[in-house]
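Got a structure here, written out as C-alpha cells. Questions coming.
The other protein chains are all here in position, but one chain of the complex has been omitted.
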Amino acid sequence: MRGAVPEPDHDSTMDDLTIYLAGEIHSPWRDRLRELLEAKRLPADITWVGPQEEHERSDDVGEDVLGEQPSQRYRDLVGGQVNALRRRVQLNRADLAIAWFGPKYKQWNTAADAGAAVAMDIPLILVRDPDLLHALKDLDALAAVTVETLEQAADIVAYIFE
Amino acid sequence: MRGAVPEPDHDSTMDDLTIYLAGEIHSPWRDRLRELLEAKRLPADITWVGPQEEHERSDDVGEDVLGEQPSQRYRDLVGGQVNALRRRVQLNRADLAIAWFGPKYKQWNTAADAGAAVAMDIPLILVRDPDLLHALKDLDALAAVTVETLEQAADIVAYIFE
Amino acid sequence: MRGAVPEPDHDSTMDDLTIYLAGEIHSPWRDRLRELLEAKRLPADITWVGPQEEHERSDDVGEDVLGEQPSQRYRDLVGGQVNALRRRVQLNRADLAIAWFGPKYKQWNTAADAGAAVAMDIPLILVRDPDLLHALKDLDALAAVTVETLEQAADIVAYIFE
Amino acid sequence: MRGAVPEPDHDSTMDDLTIYLAGEIHSPWRDRLRELLEAKRLPADITWVGPQEEHERSDDVGEDVLGEQPSQRYRDLVGGQVNALRRRVQLNRADLAIAWFGPKYKQWNTAADAGAAVAMDIPLILVRDPDLLHALKDLDALAAVTVETLEQAADIVAYIFE
Amino acid sequence: MRGAVPEPDHDSTMDDLTIYLAGEIHSPWRDRLRELLEAKRLPADITWVGPQEEHERSDDVGEDVLGEQPSQRYRDLVGGQVNALRRRVQLNRADLAIAWFGPKYKQWNTAADAGAAVAMDIPLILVRDPDLLHALKDLDALAAVTVETLEQAADIVAYIFE
Amino acid sequence: MRGAVPEPDHDSTMDDLTIYLAGEIHSPWRDRLRELLEAKRLPADITWVGPQEEHERSDDVGEDVLGEQPSQRYRDLVGGQVNALRRRVQLNRADLAIAWFGPKYKQWNTAADAGAAVAMDIPLILVRDPDLLHALKDLDALAAVTVETLEQAADIVAYIFE
Amino acid sequence: MRGAVPEPDHDSTMDDLTIYLAGEIHSPWRDRLRELLEAKRLPADITWVGPQEEHERSDDVGEDVLGEQPSQRYRDLVGGQVNALRRRVQLNRADLAIAWFGPKYKQWNTAADAGAAVAMDIPLILVRDPDLLHALKDLDALAAVTVETLEQAADIVAYIFE
Partner (left out) sequence: MRGAVPEPDHDSTMDDLTIYLAGEIHSPWRDRLRELLEAKRLPADITWVGPQEEHERSDDVGEDVLGEQPSQRYRDLVGGQVNALRRRVQLNRADLAIAWFGPKYKQWNTAADAGAAVAMDIPLILVRDPDLLHALKDLDALAAVTVETLEQAADIVAYIFE
C-alpha cells in the first residue's frame, strides 16, 4: 500500500495498563497500593480508575447536581445514579480489576463491581483479610487470584510486566 | 419450502420465565416468594434457579466432593468453586434476576450475583429493607426496579404476563 | 453415542416466531395486526410480546406496586421502571420487532425500542404513515424494511414462512 | 521480555472521554454544553461526536451525494441513510451518550439513539424539561441519570474526572 | 428446591439441528440435499432455513408488498430489503450453514451469507465445483470444510450425529 | 394480551443440561461418566455432546468423505476439519464442559476445547490425575473446579440439581 | 485522584478513521479513492486497510511461504489462508467498510467481506455500477448506503467529519 508510513518504534512489549480499584472509600488503601506500585518503577504506564474517593462528595453528589430530593430514598437514588454512571464509564476502560475488602462496612458496591468485572471478562484480583475468608468464598472462586495484602496485589501487577 | 409442517398452536403471548433468586440461604424468603407467585396463578410456567438453599450442604460441598483439604482457606475455596459453578450455570439460563438483601449477614454473594446479572444484561429486581437504603444506593441505581417487599417483587413478575 | 434416542419428527422448516410490537398503546393497532396474521393461517406459531397494552394500568403500575411517591417525577420514574423491566424481558425474546408510528403522541418509547432492537441485531419492520416520512427518515434508514400499513407488515411476516 | 521499553509516563488517571450528543439540530444546545464543559477546565481531553449539526445540509445530503431521487420518499431515505451511517460510526466510538430533548419537534432520532446507546452498554445521561416528564418516563428508567438542564449534565461529566 | 419436577427423559445426545442453506435459487439443489439427508434416516430432527426458493416471487416481493416503485433501482431495493429481513431472521436460528456455489450466476448473496455466517461464529460447509476453486479460495479458507458435492455435504451433516 | 394461553405446568426448577465431554477417545471414560450420572437418577434430562468416540472413524472421516488426499498432511487436515466442525456445532450447545485428561496421549484437542469453553463463558470441570498436576496447573486455574475422578465430576453435576 | 495529570488538548471532534476497502485487486480503484479523499484535505487521519493489492503476490503467497503444494487445490487453499488471515486482522480494525464491485470477475471475496462487515456491525458503503443493480439487490439492502461512483463514496466519508 502506498502512502507515507511513519518510522516504527523499536519493537517492545505491552507498556500500559488500566486498573479499576473496587472497594470502600473511607480508608486510604488506594493511595497505599499506588505508592507500592510506584516504588516498583515498572516499565509501564498505569492508569488508575475507580469510584469517587472523597466519601462526603460521593454521598452528596446527587443533590449537589440535582438539588434537594423529596425523601432520603430519592436523595440516595440520585446519588447512586451519578456514582454508578461514573463507575460504569471507568470500568469499561479497565484491563484488570482489583477488589479490596476491608474489616468494616457492608461493601456491597465492591462485591457488585467484582461480579460485574468477572461477567465482563475483566480479570479480578481479590484482596481480603483471612477473617473474611468464609464470607467471601464464592467471590474467591470467581477471582483470578485471591491475596491477603496490598503488597501481594502489587506484586502480581508487576509480574504482568516482567 | 416442502416438508411436513406441524399444525401451529393458537397464537399466544410469552408463557414462561426463568428467574434467578440471588440472596442469602439462611431464611426461607425464596419459599415465600414462590408461594406468592403460585397464589397468583399466572398463565405462565416459572422456572426457578439459584444457589443451593441448604446452608450446611453449601458449606460442606467442597470437601464432600473433594475430600478433606489442608486448611480452612482451601476448604472454603473448593466449596466456593463448586457453588460458583452451580450459580454460573443457573444464571446463564435466567430471563430475570431478583436479589433479596435481608437484615443480617455480609451477603456479598448476593451483591456479586446482582452485579453479574446487570453486566450480562439480565434485568434485576432489587428487594431491600428501607434500613439498607444507603448501603445499597449504588445497586439501587443499577437495578431495573428496587422494592421493599417480596409482595412487590411478585407483583412486578406478574405484571410481565398481564 | 449410546442412549435412547427419540424418534425424529419429519424434517421441516422453521415454524415459530416471536415478534415484539413496539408502539403506542392508545389505539388497537396490535389487535388489528394479530387478526391480519391469524387470517393468513400461517404454518407457524407466533408468540407476541410487547409493552402493557392497557394505558391506565401502564401509567399507574409504579404506584400500584410501590405505593404513593413523593412527587410526579418519582411517580413517573417508578412507573417507567416497571414498564422498562417488562419491555426488556420481552424484547430479549424477540426474533423480529415491528414498530408502528401513529398520527398522534410523542411515541418516544417506540423510537427507543426501535433503536434498541437494531442495536441488538433484531431485524426491524417500521410501519409509518407517509405524513411521518421526513420525521422518521433516519429510523427508516435503520429499519430492515419500512412500510405504510399493517397489512404490508403482515405480508412481510408471512413471507418468512413461504 | 527483551526489547527497548519506553520511559513510562507518570502514573495518572483517565484523562479523555468521547461523548455522543444525541438530540435535535435546530438549536445551539450542543455549543452551550461544550462551553459549559470548557469553562470547567477539566484535566481531560473531551472528544465530541454526534450527528451533522447544520440542519439544511443534514436534510439535503442524500441528494447532494446521490443526485435527485424520484420521490420525496426516496429523497428522505437516502438522506436518512447517509446520516445514519455517520451516526453509527460516531456512536461506536462513544464512552458516554447525552440525549437532550427540547420543547419542539418529534425528536425520534434522539430517542432511537438513546435506545441504541443503552442497548450497546454506553451509559446515558438524559436531559429533559419537567414538562416532558411523563412522555419520557420509560427513557428516564433506562438512563443512568436524568437531569433537567445542560448545567447539570456538565456537572456529571465533570464528576467523572474528580 | 421444592416444586413438581417432571419425569426426566432418558438421557440422550443432541437430536436436532437447524441448517441454513445459502445459494442460488434457480436450480433444485436444496431439494437434492434434503433428499440425501432424509435417505440417511438420521436420529435427529433437521430444520431447514434459508432464502425464498421461488425465484419469481423473490424478485417481485418488494413490489408485491409495497406497490410499484418509481424506478428499477427502488424496485430492487425494496425487494432486497424484504428478502434480507427474511434471511437475517432465519440465519439467526442456524447451528450450521451450507453454502453451495453452482456453475452459473453472480451468486453474491451466497458469498455475503457465507461471510456473515463465519462472522457470527456459525460453522460453514462450502460446496463448490473444482472449476470454482481459484475464485473461491479465500472463502475456502474461511469455511470449516470445503467439499465438491452435495453428497459430501450430507455425509458431514450425518457425521455430527454418529 | 389476548389469545389462547396454554395451561401452565406446575412451577419447577431447571431440569435439563447439555454437557460437552472433552477428552481422548481411546478409552471408555465417557461411558463410565454417563453410567455414574444415570445411577444418580437425577430429576433432569442430560444431553451429552462431544467429539466422535470411535477412534478409527475419527481418523478416517476426512478421506471417507472427500476421497484420498495427496499427502498425509492433507489427509489429516481434512479429517481435522470435519471433526472440528462437529465439535464446534456441539460445543455451541453446551451449558457445561467436562475435560478429562488421562495418563496417555498428547490430548491437545482436549486442552484446546477446554480453552475454548472458558473463552465462551461455558463453566469447565477439569478431571485429571494428581500426576498431571504440574503440567495442567494453568488449566486448573481457568477451570471452575478441578477434580481427580469421574465420580467427583458426577457429584458436581448432580449438585446443580439438588 | 492524585498523580501527574497531563495538560489536556483543546477539545475536539473525532479526527481519525480506519477504512477497510473490500474489492477486486486487478484495477487501481483503491488508489483513485485515496486520491479523491486526499484532495478533500479532511481534518482527519485516515488509515486504509484491506487485502493485498498486488494480484500475483496474492495468488502466490501460499506457496511463497509454505513451498510447493501437492495440487492446485492445496496451492489455492494455503494462498487463501494467508490472505484470509491478513484480511481478518485488518477488518477487525475498521470503523467503516467500503465494498466496490466492478464490471468484471466473480468478486466473491468482496461479497464475503461485505457480509462479514455487516455481521460485525461495521457500517458498509456499497459502490456498484447500475448494471449490477439486480445482482446486488440483497447486498444493497444490507449496506448503510449504496452509491454508484467512488466520488460519491468519498463524499460520504468526508461528511462524517463535517
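The letters A, B, C, D, E, F and G name the chains in turn, as written, and every chain counts its residues from 1.
FYI, a residue touches a chain if its C-beta (ideal position, glycine included) is under 8 Å from a C-beta of that chain, and two chains touch if they have at least 3 such contacts.
Just so it is clear, the model here is predicted, and its values are computed rather than measured.
Enquirer: Considering the whole complex, not just the chains shown, which residues of chain G touch the missing one?
Expert: 9-13, 15-16, 18, 34, 37-38, 42-49, 52, 54, 57, 61, 64-66, 78, 81-82, 84-86, 88-90, 92-93, 162
Enquirer: For review purposes, identify every residue of chain A that touches the missing chain, sorted by number.
Expert: Touching the missing chain: residues 1, 3-6, 8-9, 11-14, 17, 95-96, 121, 123, 125, 144-145, 147-148, 152, 155-156, 159-160, 162.
Enquirer: List the residues of chain B that touch the chain left out of this view.
Expert: With respect to the unshown chain, the touching residues of chain B are 70-71, 74.
In this section, only the chains that are shown with their structure count from here on.
Enquirer: Looking only at C-beta pairs that count as contacts, which pair of chains has more of them, F-G or A-D?
Expert: A-D
Enquirer: Between chain A and chain E, what's the gap in Å when you average each chain's C-alpha atoms?
Expert: Roughly 46 Å, centre to centre.
Enquirer: Taking each chain's centre as its mean C-alpha position, how far apart are chain A and chain C in Å?
Expert: Those two chain centres are 39 Å apart.
Enquirer: Got the chain F residues that touch at least 2 other chains?
Expert: Answer for chain F, listing residues that touch two or more other chains: 1, 3, 9, 11-13, 34, 48, 121, 144, 162.
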